[in-house]
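With one protein chain removed, the remaining protein chains of the complex are shown where they sit.
Chain nomenclature is as follows: A and B, assigned in order of appearance, with residue numbering initiated at 1 for each chain independently.
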Amino acid sequence: MSAAISCPQCGSPFNFREGTRNAVCPSCGTALSVHGEAGVQRFFIEERLDLPRARSAARKFLATAGVDPHMAETLKFERGELCFLPFWSLRALALGWQWLEREKIVREEIVDENGTKRVVERRGTNEQLFETLASPLDWSSPAFDSTAFGLRGVAVAGAVLPLKVMDLAALKRRGTVFDPVKGADQVRREALAAARDRCRPAGVIRISSTIQVCAEKLSLISYPVWRLVFTSGERLYPLVVDAVNGRILKGRFPGRTTLRLFAPMAVVLQLVYAFSLHRAVGALAVAVFLVWFYTARGLSPAELAVFFFRLIERGEDIEHG
Amino acid sequence: MDSPMELRVVPLLCPECGRTLPAGEDDALFYCADCAVAWELEGTSLARREVYHLAGEGTLFLPFWILPFQVTTREGTVGTVEDYRGLSGAVGNGNGPARSGLPLLYVPAYPYQSPLHLIRAGRLLTLRQPVMTLSRTRPSRIHPVVFREEDARKTGATILLATVTEDRKRALRFLESFSCTFGKGRLCTIPFAGNGSKFYHAALNLEL
Partner (left out) sequence: MQVLCPQCGAPTEALTESRFHCCPYCSSSFLVREGRGIPEYTFRHEWDDRHAWSSLASYLEYRGLTEPVRQDSAEQIFFPFWLFSSNGDSRRLVPALSRPFPEISIVTIPAGDMVFLEEKGEYPEPSVTLTEAMQQFPADGEPGKWSLVNIPLYLLEYSVRGHSFTAVVSGADGKVFTVGSPTSSETRLSVSHLGMMVSFALLLIVEGVLIRNHLTRAVAYGLSLAVLYPLYLSLLKRELNR
């Protein structure tokens, strides 16, 4: 990802890649070092959708995602808020070591009295292994409680997105800037825990390891989302729309209701008719029906009751980022 | 509750001679060839770091952080090169008196292909404990320096542990008792010959 900054010597703007420390101004050739407060570079991603476009993305979702059409029509848009959500991006080296003790299974071929060959597995002496851990870390995680927003990580989105140097005053005029509640230390711990979990072989009896973060480059990137609120009567329905690509990140609406009337009525009709022909025919028809029902839905009194007596089915629609 | 959010852009000009310092994207220190001194960014100003150019044959000057170290384990303290040879199982030159100076850790400070390459290079050089002398000439260009001294110190423990003998590494108690301390680090350059993506040191017969 690249961000636009301006050269202090000649004033011309140019791009530099997030996560790098230095750049050379293409106009005047001066080498520049770019760094942030406490070693953290702060950026934001500019929103591509304005409120009207966010609303139309929401309407499109309501129309096409299987939401109950009657509800979708009666939903009224109440308000929208542009929120800038902070994400940490850590690039570093994870260095350390790992010691583990593993069972060793020894396979032996023995020939018994009858002359047949058998393979016997014995537990051999345990083996101890030492491994130097050295791997690059590229970790991104939300710096806020993301359950309300359905956004997991901006790493995927960030591959080709242009970054801008954080300008708090300008962003606060356009929307709400969320504060990070997770600090750099916790991000490092998370990144290390993920790195550790990657190298866990099977059959381990004991394990001990030490790992630390070196040569880190830390960025805090604020990602824009629209938080829209729709109402239906007294009930509020919030919807979170990605302000860069218009994807619906989180929202929950009642699904389309289906009326299942014909199937139960037809079955009742056929069963009663079969019985009216002859008791045996009726019994046979019931047996056929039960077999079909068993293969379709399993045989339980609850399922049978639902088939015959629940005529309205309500679907639920959830979208999670 | 918010710290200032601006990114600081600092022009990299040698404070002694005023020339633009060469800077790659990931460089942590910047070398001025005219002054033969490296500069490190501290806040918004540049702090001076001496660079020691070591003698040898080669056209590529690879930067290393060289740190004297002491290792404490359940076996005792390793404070001399001889003690270190015992710990690492390295074979000495055979000739010359037993060396009683502090052993030196070599941490490569140039861009690495992968983290394991970095550890391997540091390990090979540290195992050798080469006797090196200062060069009389100063190179006009050195390879980029991508590690600060503090990063080199953090890497140090991993490299040192990698040099220890295999049987010791398999003993958990030894590993848990292992601790090391480092003296003041020096940024040095060692000349290597380039061979595609590999670096070759003739005198030490080392390929990194």
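The definition used in the following text is that contacts are C-beta pairs under 8 Å (C-beta built on N, C-alpha and C of every residue); 3 or more make two chains touch, one makes a residue touch a chain.
What you are looking at is a predicted structure, and each value in this text was computed from that prediction instead of being measured.
Among A:12, A:126 or A:176, only A:176 touches the chain that is left out of the view. Check A:169, A:202, A:259 or A:296 against the missing chain and you find that the one touching it is A:259. If you put the hidden chain back, the residue from A:32, A:85, A:134 or A:228 that touches it is A:85. Mapped onto chain A, contacts with the missing chain fall at residues 70, 85, 144-149, 176-186, 231, 234-238, 252, 257, 259, 261-262, 264-266, 268-269, 272-273, 275-277, 302, 305-306, 308-312, 316, 318.
Methods note: only the chains that are shown with their structure count from here on.
Chain A and chain B, compared by their mean Cα positions, are separated by 41 Å.
The touching residues of chain A, when paired with chain B in their complex, are 5-9, 17, 20-24, 29-38, 41-42, 93-97, 99, 101, 128-130, 132-136, 165-168, 179, 206, 208, 212, 214-215. Contacts from chain B toward chain A in the complex involve residues 1-13, 20-28, 30, 41, 114-116, 118-119, 146-148, 151, 154-155, 158, 161-162, 166, 169-172, 175-176.
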